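Let me begin by handing over the structure; questions about it come next.
Every protein chain of the complex appears in place save one, which is left out.
Per-chain numbering from 1; labels A, B and C assigned in written order.
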Amino acid sequence: MKPNMCVDFAGLKLKNPVMPASGCFGFGREYANFYDLSKLGAIVVKATTSQPRKGNPTPRVTEVRGGMLNSIGLANPGVDRVIADELPWLQQFDIPVIVNVAGETIEEYCTVVDRICQSGLAHAIELNVSCPNVQQGGLSFGVDPKVLGELLEAVRRVCTLPLIVKLSPNVTDIVEIAKAAEDAGADGLSLINTLIGMKIDINRRRPVLARGSGGLSGPAIKPVAIHMVYQVAKAVKIPILGIGGINTAEDVIEFVMAGAAAVEVGTANFTNPFACPEIIADLEKYMSKRGIKNLEEIRGCAL
Amino acid sequence: MKPNMCVDFAGLKLKNPVMPASGCFGFGREYANFYDLSKLGAIVVKATTSQPRKGNPTPRVTEVRGGMLNSIGLANPGVDRVIADELPWLQQFDIPVIVNVAGETIEEYCTVVDRICQSGLAHAIELNVSCPNVQQGGLSFGVDPKVLGELLEAVRRVCTLPLIVKLSPNVTDIVEIAKAAEDAGADGLSLINTLIGMKIDINRRRPVLARGSGGLSGPAIKPVAIHMVYQVAKAVKIPILGIGGINTAEDVIEFVMAGAAAVEVGTANFTNPFACPEIIADLEKYMSKRGIKNLEEIRGCAL
Amino acid sequence: MKVKISDKKELASGIWQMDVSGDFPYTEVQPGQFVHIQVGDGHDHVLRRPISIAEVNPEQSRLTIVFRIVGEGTEWLAQQSVGNVLDVIGPLGNGFKSVKNARSLIVGGGIGIPPLYELAKRLKVEGNKVDIFLGFRRGDEVFWKERFAKFGNVQLYTEDGALGTKGFVTSGIEARLIENPKLWDYVYACGPRGMLKAVQELIMDLPVGGGVSLEERMACGVGACYGCTCETTAEESKRICVDGPVFDWREVKL
Partner (left out) sequence: MKVKISDKKELASGIWQMDVSGDFPYTEVQPGQFVHIQVGDGHDHVLRRPISIAEVNPEQSRLTIVFRIVGEGTEWLAQQSVGNVLDVIGPLGNGFKSVKNARSLIVGGGIGIPPLYELAKRLKVEGNKVDIFLGFRRGDEVFWKERFAKFGNVQLYTEDGALGTKGFVTSGIEARLIENPKLWDYVYACGPRGMLKAVQELIMDLPVGGGVSLEERMACGVGACYGCTCETTAEESKRICVDGPVFDWREVKL
């Protein structure tokens, strides 16, 4: 029996629960050379800011055991060009487009979210709150429940699409942050973003990345991600997008059992450009073989 | 030219900078079957509590990509038997003995530290502050600078040995915690303890560890550890013991360049029981080859 | 310690026998002890895998292990070729103590059977009269029945009934004990928890010796990490890797 792969996520109808993670798939053009993007559950595009951004100096990627570090620094063409060039192109594929939004001030977030919603070219917003808050000394919006609440209340007012908040794992208590997001009106949560890490080139005696530190992603962070999804799933009612080190259909199952409704695949796209469609095909096989009719059946079953 | 491997750490004279990490080496007896413990820079013994503790239900260890999870739960024979049976046996080796102390209340920490100091059988205390504080709703002592400060002030009063505070990495801002420890009179810092993680057995649909979550250790956490050592080394004056995923002499060099004065090796002992003496030998070779006369020369050079 | 794979074969579906040779303290091995094997290139897996010593042949410098593929580590092991080198530590743990000239019962279930092989051999050499009950889930998983027959009277049970008697070993043992509660002086067992518990209940009140071998997930394998504990009648927990894997029947809580 063929399982039903469809998933409802915060009002979005996904034909399957697997989508590429923000920053790991550009705006889709590059991977469209490898396969038909309509196979995806959805697409989450690169972080979009109000102005074009060049990002940090290079080197800005490097490998570590079980993962990689990046300090891309939100390089993107800015919301105008995203709306003019990227989102229209994505309409040809029959999948929801989720726009990842970043900013340095509450105003910037609001402007970008408003523009994206007005454009009519996106289906949901994923708010990346790991960005430094320039108005509050550069601490990330995502580490303080009060600051996060203020941001979300402002964004909520202009956001006419489902609002998914992508949390930073670099916090003492992820549950407290997740609840603050739920209380402030988030329709869903994405977790996790990257852990902060560093690698030192012992020959050059300097950090490998020009910026010093970077975000750790890949299989190395999966246990941390599973644990956070598990904890948050116990504490909130809104659905969760599980992210962190997903490489196989079994990894997807693990996240779903920990409470995720759907997942994002990041670093694995670099290892294997066909990662997403392969995971989707394997997931269907896995579910048929075990008689899992739909993912709802096993969602959170390990809680 | 032979490099000088000696390191001064918070008043301890170490013949080299490499010591086994707490909980990964028991009280040394088992590894004494493999090699002469006098080769080590020091030994850090298993967490010691006031009463004997059985720890958590099993399974309490499992492997993950690039690391492992443990939920041992501070199993130990209690301070009386540690003083009666374990520490006297360790005196035969010509190395400093560092006793890792854990507790659930400020009183318990103080009692254990006092007993160990009075015994005259240890050279330093490593205070494990990742333990849940039962008087404050179970949140770890190590996540709140104020709570940590109170604990350390109390411990400082009874502690006649160098006091090394081992920090939890599961916090929003490690620098703030490190500074609180320094201000409260810590002589040195150990970082990092394990990250919190989880693995789900998708066949049994339950977490693999009986307790659910566990501490993530091994190479997977090295970038996080390097980054925290780096940040803290910039902010404090007291010396740092670098811990997290160390497997090779090059890893030691990386931690030293990030600002550590010496290091602890944990999980690698399980992979290879000869890990510590092999790393020490390789480190000496590395230093000779590169003309590094002593580690002080390169300590923090990447900052 | 580095040992070289000198032979390997698939005994039954997913169950492999592997012979290794090299510098190893063969003569020190007690039946029921295990080796802790590094899997992968020393980078990919931080933990070794414990596998029991099935047989030891000091004259030929040979150690035999039998394992079932259940995950990445055992999969890797099965893929190693003859001539490849394995990094092992051992012999580890506390094995079975055997006595001379007694009437002994050996009870093995599935992949718990191989650790009993060296024991059966020694019991026979030392003049024991040995009954051997072997249980498998399915007929196509059966292995080493003939090998064990050299050392005693083998009774085979399978849950699917494809070979031997259909059902659990414990039913056969119970029947014999009802006939004669004094049939055996020593009982030795290794296998799934459920089986061990059932055997324990059958013999708990009988004046038999012997021992039971346990399993738990292990990290260090040498007693240092407290990862592999189990509850016994003693006040503190015991570590299966050093205090076991073989325990006294009356000591362990199953």
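Following the convention adopted for this analysis, contacts are C-beta pairs under 8 Å (C-beta built on N, C-alpha and C of every residue); 3 or more make two chains touch, one makes a residue touch a chain.
Bear in mind the structure is a predicted one, so any value in this text is a computation, not a measurement.
Visitor: So which shown chains sit in contact with the chain we cannot see?
Guide: A, C
Visitor: List every residue of chain C that touches the chain not included in the displayed model.
Guide: So the residues of chain C touching the unseen chain are 43-44.
Visitor: Write the list of chain A residues that the hidden chain touches.
Guide: So the residues of chain A touching the missing chain come out as 23-26, 29-31, 33, 46, 52, 54-55, 58-63, 66-68, 70, 72, 75-77, 218-219, 267-273.
We take it that only the chains that are shown with their structure count from here on.
Visitor: In terms of CA centres, which chain lies closest to the overall middle?
Guide: Of all chains shown, the one whose C-alpha centre lies nearest the global C-alpha mean is B.
Visitor: Between chain A and chain C, what's the gap in Å when you average each chain's C-alpha atoms?
Guide: It comes to 48 Å between the two C-alpha centres.
Visitor: Residues of chain A that contact two or more other chains, please.
Guide: As it turns out, chain A has residues touching two or more other chains at 65.
Visitor: Of all the residues in chain C, which ones touch at least 2 other chains?
Guide: Expected reply: 43.
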